[in-house]
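The structure that follows is given in the form of structure tokens.
One chain of protein is taken out of this complex; the other chains stay put.
Right, chain A next:
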Amino acid sequence: MDLTGKKVTLHDMSLRDGMHAKRHQLSLEQMVAISTGLDDAGIPLIEVTHGDGLGGSSLNYGFPAHTDEEYLNAVIPKIKNAKVSALLLPGIGTVDHLKMARDCGVNTIRVATHCTEADVSEQHIGMAAKMDMDTVGFLMMAHMVSAEKILEQAKLMESYGANCIYCTDSAGYMLPDEVSEKIGLLRSELNPNTELGFHGHHNMGMAIANSLAAVDAGANRIDGSVAGLGAGAGNTPLEVFVAVLDRMHANHGVDLYKIMDVAEDLVVPLMDQPIRVDRDALTLGYAGVYSSFLLFAQRAEAKYGIQARDILVELGRRGTVGGQEDMIEDLALTMAKEKGLI
């Protein structure tokens, strides 16, 4: 694989996807310290919101320590060069949240839908594009359908006004060949001016390899997370990816030692649990389950005595999608009843 001179825009997820691993409890001080550290290291784009995006604050996903507005207003004035992005899942957040984010100074809006439901994003992508924001269509759980289906849905988002399309491996299920095929088809069929991105999870240990495959197939934006802080076994660990890109002479613009230090000195100490491929995170990848289900399944295990792995496998079998966190307790209750535990 030759990535010499390829331009890669790295997008940090630690302050959004990482919120899942922190049960949305990062403090304003932690957000500011990490984002200014990333900014200083040369990371060009940093995502900041509740783990489930704008408006994600809920009993279902967890109430955060602060509102999206408070986080954005704390971070944005403190960073010098980097831009800030916000995630929005239609059905959870609305265009009102989008406008709030824009007013806070958010540069990039990423509108996320399940990979077959792009048509629920028309009003949000349309609004963001109309406001001249960097507008991204984010197709989640992309492992669940064919490359052709991803292309069909990507074209819808492109037609609504998205200038960048993501193939999102929310479950950390994909292997590099699948990433190559999907990104490759998008690259050959979408408007050449439309940027492509890849968002990985490390549940099968493939996040770095998948991200390289994505760049090789034509993606120029890659999501990762400093120290891997993210849902499941975490996102593509950014400091590792930067080192790999360095060795491959790709053009990424990030200072390796500085981002290593952010990972080691700021992020690792605040982790509530090691972010690693434990048996439950591995099950997410193996069974194709949405990564943020991990801690919910582990809590259900503690409460109802049903193994998290069994819950996750059953959720995969049922074809659950992102956002269905409420199914976890419901299913655990049903399984516990069947086993006579309650």
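FYI, contacts are C-beta pairs under 8 Å (C-beta built on N, C-alpha and C of every residue); 3 or more make two chains touch, one makes a residue touch a chain; residues count from 1.
The rule we apply is simple: contacts and distances are computed from a predicted model.
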Absent chain [UniProt protein name; select from "DNA phosphorothioation-dependent restriction protein DptG", "Acetaldehyde dehydrogenase", "Sugar ABC transporter ATP-binding protein" or "Cytochrome bo(3) ubiquinol oxidase subunit 3"]: "Acetaldehyde dehydrogenase"
Sole contact to the chain not displayed, among A:P90, A:P176 or A:G288: A:P90
Options A:S58, A:N107 or A:N220, residue touching the unrepresented chain: A:S58
Omitted-chain contact residue, chosen from A:E69, A:E122 or A:D255: A:E122
Where the missing chain touches chain A, by residue: 58-60, 90-92, 94-96, 114, 116-117, 119-120, 122-124, 318-321, 323-324, 326-327, 329-330, 333-334
